[in-house]
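What follows is a structure written as structure tokens; I'll ask about it next.
The complex appears here without one of its protein chains, the remainder shown in place.
And now, subunit A:
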């Protein structure tokens, strides 16, 4: 079945430019049409379809929303969904070749498996068991007594020659032992190399992990990527000549164009057209001029989110919605406070 989209929903893609980029679904833009906000209409047009989920990533379609909304969720997933990371590093001893501040920076980037819901944001300078998790990191490299004489392999020659994220030891405080009983705080990946050591070198470090958001420091970002693209739309205007069918197919990503083995009839694979990269290769060939129209669907967002935190990938979008709603509530409360001021009272004026 060939899906066709209302031309108003399409962003045109020409050889050297894109057309109709902005949304125009505002009241007053189309004479005689009602484009004012209606929750019922929105609910009718909204589709959310989850496509693929793995332990680390999720792909889903969000259809029927404006770019400003989709972009808000993307931005929030990157910068404003809180996670737990190591924020303070107290170096008591570090005789490795890695300088203290470099090591501290590397330690800060380790993703931890702590559910941010279990912790509070540290708002003032007071550390409690609700807002701080303490780790220690101690390692000393020694020579192996029974090492083969002619070996040059560090793992055969030395004990503890690599400082790994797995060497973090959680030090429970207060109620933490109870709260985190089923899932003790630890790095999500125990094999991250933080520093390499040689006999006689050692580290002794105390670490404080706390809750933060990606806009403060990228280490707090819960995602590796959170991105969307618009659904590609390919319309074949008139039948492609059979002798050009294969050349036409090669202009698109694999699987996007189907050729009937008997008739050599060329069609777009509706399931696979999302795989197209919209390279516009087909527009470079004069023999295909007028045969095909490329576009993207303006309100059809293909999200791809990779989790790099304690959150399972399918929860990240929900967390973003929760953050968004909290922001809206805060602004609304502040705006309603302005409403209560008597009409003649001086409203709070910000400097221009």
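Going forward, contacts are C-beta pairs under 8 Å (C-beta built on N, C-alpha and C of every residue); 3 or more make two chains touch, one makes a residue touch a chain; residues count from 1.
In this text, contacts and distances are computed from a predicted model.
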item: Missing subunit (named according to UniProt) among the choices "Pyruvate dehydrogenase E1 component subunit alpha", "Ubiquitin-conjugating enzyme E2 1", "DNA-directed RNA polymerases I and III subunit RPAC2" or "Large ribosomal subunit protein mL44"; value: "DNA-directed RNA polymerases I and III subunit RPAC2"
item: Which residue of A:71, A:105 or A:279 touches the chain not shown here; value: A:71
item: Among A:19, A:128 or A:330, residue touching the chain not depicted; value: A:330
item: From A:19, A:128, A:155 or A:189, residue that would touch the chain that is not displayed; value: A:189
item: Missing-partner contacts on subunit A, residue numbers; value: 23, 26-28, 35-37, 39, 42-43, 46-57, 60, 62, 65-66, 68-69, 71-72, 75-76, 79-80, 123-124, 188-189, 314, 317-318, 321, 324-325, 327-339, 347-352
